[in-house]
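Of the protein chains in this complex, one is absent; all others appear in place.
Each chain gets a letter, A and B, in the order it is written, and its residues are counted from 1.
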Amino acid sequence: MQFNNLFSILPAAVLALFGCVLLLLRFDSSRPYLIFLAFAELLAAIGLWRQTDFLGFTGFRGAILIDPFGIAFNAICLVAGLICAVGAYRYMEREDEDHPEFYGLILLAQSGMYLMNSGTELITVFIGLEITAVSFYSLTGFLRSNPRSSEAALKYLLLGAFSSGLLLYGFSILYGLSGSTHYLNIASMLATRNSRDPLILMAILPIVLGLLFKIAAAPLHMWAPDAYEGAPTPVTAYLATASKAAGFALLLRLILGPLHDLRPAWEGLITFAAIASLTVGNLAAITQSSTKRLLAYSSIGHVGYILLGLVAGNKTGIEAMLLYLLVYTLMTTGAFLLLSALDREGVTDFRGLLYRHPGVALLMILLLLSLAGLPPTAGFVAKYMIFLSLVQARQYWVAVIAALYVAVSLYYYFRIIREMLHNPDDSPATLTISTGWRAAVGLTAILSLGLGLNPEPVLAWARSALR
Amino acid sequence: MDAALFYTFAAITLAGALATVTRRNPVHCALGLIFSLLGVAGLFLLQAAELLFAVQILLYVGGVMVLFLFVIMLIHLEQAARLRQYSRQWPVALAALFAVFLEIYVLAQSGLPGLPPSPQPRLNAGGNTERIADSLFYVYALPFEAASLLLLIAIVGAVWLARKKEQPQ
Partner (left out) sequence: MTFETLLPYLMAAIFAMAFPLVTGYLVLVERKILADFQARLGPMRVGPHGLLQPIADALKLILKEDTVPKDADKFLFYLAPLLSVVTAFGSFAVIPISATLRIADLNIGLLLISALAAVGVFGIILGGWSSNSNYSLLGALRGAAQLISYEVALGLSLVTVVMLSGTLSMQGIVEAQFNQRIWFLFGNYGLMLLSFFIFLIAAVAEVNRAPFDLPEAESEIVAGYHTEYSGFRWALYMLAEYTNIFIICAVAATVFFGGWLRPFANIEWLAYPMDAIFPAALLFLSAWGCARMKLFPFTALLGISGLVFLIPAVATALSAPFWFFLKVSAVFYVLIWFRASWPRLRYDQLMDLGWKRLIPLALGALLANAIIGML
């Protein structure tokens, strides 16, 4: 019993412990912090890998469930955390904020995500969500001398607190309806209820809205562009991927678990959110002059695509969501990290990059193609799977709308590519590149291409995660 | 007797909350909030949850509100008092109010069918202290411990954001 309990949260415990120790360290250079962080992530990954032999085990009286689903999401978060931290190293040095707290908070946020991904109890997942959110509030405002960073942190904090309250309100009603906070008990207590029950709607509406906020889906996306833009760019990469993945894990666990039979109660809301995210993300991205903001809006659009898997609701759809999340994590972290190497963030600052730094420019083109979803990249495979699931579920109209927005997205991604092909400027943006950054961005770009050329391993991975 | 006490505490809670929102002087607002919290503590007591009652007073009134007042006294009040008190969001406020009333109406209409039996408050001498300890340290041990991590992160984050950047020597 004791062993099981500790084992069930081992990765989170390792991450939290190393995160706390990191806060106490002081070195002259930030390299040791990075090594320390990588070591923690490695240990957590080993813990996660060991868990595959103990599928179906629960810890802390059912608060944590070890299953392929949770392991898959935790893996996504771990990869995102590692890539962002490794890529952030030189950026933080440039901004003169390379402190152990940065790496510590990254690890601590990850321990919260573990609880979100593997938790099957309302209070546990809520605490996990708050751990993640509070870490991100601090990380967003980490550049203390930059007022935009502080502004972004404050906006994110205020709106985040509001959405957490909304979520908690829904949780409390859910608890009131079922008398338990464990998903299994909630499921059995809700089994007798009709999806038109006003009480059910009252519980589901705030829960889904609160979670839509966390994954930055329209109509609760307003915080995202500001927070993403103000945050240190590597943090933006982390925030846009890992935190979103954990939010999706929480949403999926709830919606496919205790709330699964009440599909009519949430289906409309999710469909609306998906289409609204596609619309807002893709249309607003067109007019952006800042690349960071453009990518922020494009990430809102991607959330729309991922949600479409839930709209389809079939097995292919959920698999497609998982696949999309992995691919999205790779290409988005890559794109944001690449941006972090530039000292300016405008779209026009990419002008002539192809001639000055052809390698970097090629990586960016690869990532942008993947984001746009063109073959032969992984982005294409992910989008293809989503469309496939929609067709299988006979949601033709939704599929058509989504396909139209793919065309729209081509325009703004190609704006960046076009700038890169232009002749160089007089005062080009300078690049700061470290070996870690090369490895991180290179890996994401190569995987974005490689998984597109041979998608079989990830497809198998997504299938196995949903066993 | 219980009903009378309930309505008294409920009235204190609501009046305090109203005062918090409507008073112009921040110290009066804080005082309103204190009364509201005390009213909630009284409601806990009516539910035979003595520990919650004491903890509510100790932490919220004695801890949080003292810090609130502390900060209020340190900042410039004159300027804040002259600001426009309400933002022009009354349509949103009205909509929210309408939603809440609709919710209450629906709940009253439906008569809350099929709710799980509410746990009976224990009125014996041991009180609910042990039961809360049971919940915190056994049933909900993980979230309870995780909450300590959450607080640590919040402290670190707040200190980090508030501290001035070190000047290079």
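Note that in this section a residue touches a chain if its C-beta (ideal position, glycine included) is under 8 Å from a C-beta of that chain, and two chains touch if they have at least 3 such contacts.
The shown structure was predicted, so the numbers you read here are calculated from the model rather than taken from an experiment.
Considering the complete complex, the chain that is not shown touches B. In the complete complex, the residue from B:66, B:96 or B:151 that touches the missing chain is B:66. Residue B:74 is the one among B:74, B:108 or B:162 that touches the chain not shown.
Although one chain is not shown, part of chain B still touches it, namely residues 25, 27-28, 31, 34, 50-51, 53-55, 57-58, 61-63, 65-67, 69-70, 73-74, 125-127, 129.
Here is the rule we go by: only the chains that are shown with their structure count from here on.
Distance between chain A and chain B, defined via averaged C-alpha coordinates, is recorded as 32 Å. By the touch rule above, chain A contacts chain B in their complex via residues 5, 9, 16, 20, 23, 59-61, 63-64, 101, 104-105, 108, 111-112, 115, 121, 123-124, 126-128, 130-131, 134-135, 137-138, 141-142, 144-145, 150, 153, 176-181, 189, 192-193, 198-199, 202.
Residues 103, 106-107, 110, 112, 114-119, 138-143, 146-147, 149-150, 152-154, 156-158, 160-161, 163-165 of chain B are the ones touching chain A in the complex.
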